[in-house]
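The structure that follows is given in the form of structure tokens.
Missing here is one protein chain; the remaining ones are kept as they sit in the complex.
Chain nomenclature is as follows: A, B, C and D, assigned in order of appearance, with residue numbering initiated at 1 for each chain independently.
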């Protein structure tokens, strides 16, 4: 999985029928030290993530391992809202303080 | 998923039998701010996208999650025509105005 | 899918049993304007592509979506020989003229 | 698979239900000579890896090939703790000595 920060939303009315009701978030990738990377994903959200939150994004067929999503043409899914990222030197991120 | 802009079409008569009737579009990737990237995909289209429209492209096995496409050797599919991309600072793109 | 040009062949006698009879072609990727990229694939061929032809290459599990290939350990397949690539400004490639 | 070094942990309380009890480790990739690369993964751990250990990380659908993980939305899994990496010139790494 990759760490990413929620930037905003992507809206589409003309899409495959199976995607009705899918919420698409625009997320920007972060490196392991919390720096923004020049990479993004448009990911389906199933955990209710909000703008500026740090999330875990799964790619590929993992994006369909969610009840009701098995046959949606998705290749990226937000699977978790991150509370903390910690390494031996200390905390990289904690949700309480933001970053 | 990635954001991309439709550039044109790819036509082939000599292809696997299962691909009969599949429409292939040439799309160029955009970054999260709408700038063209030096990356493209040839993606199957199932939403009727037109040249210059912004679309969402799914890659990998997601490209076969469409009725009748389950056994086609596809690794990229246009799953939606984008209406808007918006971030906290405002709209990145809206279909009405183009870009 | 990616656009690629057939460069040559890769031959192997010592391979998994399921690969008996599989033809491997060496293909070099092209960008969306037809320029050679420093990327290649060794792809199984199921459409009879020849050297210098432009082809569509599918990657990942798509490479096994061909009758009899379902259980071969393949991650790249030539799925089509390209006739034309066209964008709004005109033809990028047509098979008749070569490039 | 890729060689990686365990850096720390990622904790999340708000996640898909299927991920309850999954331990997420932050790992940084190493090249084939043991140098740190600017790439990381957040991977599920099923072998009890600890900080600073070298591990093998599998990506994609391989991350769900573990008893009980078949339907979790995971795309990276630590599948082994490395004892030694050796090439013809000698040992690149041995767990006993660290690196």
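Structure notes:
Just so it is clear, a residue touches a chain if its C-beta (ideal position, glycine included) is under 8 Å from a C-beta of that chain, and two chains touch if they have at least 3 such contacts.
Only a predicted model underlies this, so the values are computations on that prediction, with no experimental measurement involved.
The missing chain lies against chain D, touching residues 1-3, 31-32, 46-48, 56, 58-66, 77, 79-88, 92. Interface residues of chain C with the unshown chain, by the touch rule above, are 7-16, 18-19, 24, 26, 28, 38, 40-43, 51-52, 60-61, 63-64, 71-76.
Quick note on the criterion: only the chains that are shown with their structure count from here on.
Those residues of chain C in touch with two or more other chains do not exist in this structure.
Taken chain by chain, the contacts run in an open path, each chain touching the next and the two ends left apart.
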